[in-house]
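Dropping a structure here in structure tokens format, bear with me for questions.
With one protein chain held back, the other chains of the complex are shown just where they sit.
For chain A:
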Amino acid sequence: MAEPSSRKYRRVLLQIDAATLCQDTVGAAVEIAARLGGELHGLFIEDTDLVAVGELEFIHEFRLSSPTAHPLDLLTLESQLRAMARSVRRQLERAGNRQKVTIGFRSVRGDTWRTEEETSNDADLVIIESTGRLHSRTYRGHRTNRRSAVANLCPTLLLKGGKRLTSFVTVICDSVEAAKLGVRTVTTLLGVKPENITLLPYALNDQECQELREIIEQFAEETMKTAEGRTQIKIGPNVAEDGARVMRFLSPDDCVVVLKTGGIFLENPAHLESLIVSRHPLLFVQ
């Protein structure tokens, strides 16, 4: 934690598809890009599964605005997807104009996980909307999104219903490295103040816990040099291997949770599942 981060998050990528379009998500993504002083690229994904559905003759669509059965053919579906892509682009441009953020946009057909590498090379931060809730139009997407979030090679922020991010962050520390990486990312990426950061040790031994405390002290000393004076990162109790207990220590209930991919916490899919369906926005760091 001693060396200051040199990482710059200039390129922000917002992945969105027919299932995850949400005006609030667009707004939140633009806000983050504006704070970072970076560019925002919108990526609208025309899902191949959806196209396959349109090719089946006996499929009916039940529209939210008119819940009667409408025959769903490929032509209708294509036109809907194009209209939706234009709508996303308009929303991004409008929000970008307001916040003075440079906007890029492209529309691709395929699965998100097939473009992971390409995406990571192209972005410093990926934002994905994923709550698993119907009203935020992610019902189909949650399965694919969690896969891409974990597999991405750059920090990936999983928004829940497009809510504004709160200023409170909990970093799940399944290693000392996860703690260092988490603190560095949230201070630079999300601009969170140290006193709002909580480190939650997960299955760490005494020595690792001591290292965590040293990191906190070191950080506090560094902040003494700043205008705001000494501020200190909080530390939670060391949670044993029972992942379900982690949820009890996440406070407030919409704080951002930071997880390091490849760590022992995410080895258990049940842990990720409980976080995915919670209200917490998730930030995956690598």
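The rule is simple: contacts are C-beta pairs under 8 Å (C-beta built on N, C-alpha and C of every residue); 3 or more make two chains touch, one makes a residue touch a chain; residues count from 1.
Criterion: contacts and distances are computed from a predicted model.
Student: Since a chain is absent, check the UniProt entry for it and pick the matching name: "Hydrolase", "TerD family protein", "Dipeptide/oligopeptide/nickel ABC transporter ATP-binding protein" or "endopeptidase La".
Tutor: According to UniProt, the chain not displayed is called "endopeptidase La".
Student: Which one, A:His60, A:Lys100, A:Lys225 or A:Arg248, makes contact with the chain that was left out?
Tutor: Residue touching the chain left out of view: A:His60.
Student: Among A:Leu81, A:Ile103, A:Ala178 or A:Leu250, choose the residue that contacts the chain missing from this document, as touch is defined above.
Tutor: Spelled out, the listed residue whose C-beta touches the missing chain is A:Leu81.
Student: When the complex is taken as a whole, what residues of chain A touch the one chain not shown?
Tutor: Contact residues on chain A toward the absent chain are 18-19, 21, 49-50, 52-53, 55-56, 58-65, 67-70, 72, 77, 80-81, 83-84, 94, 98, 133-135, 137-141, 143.
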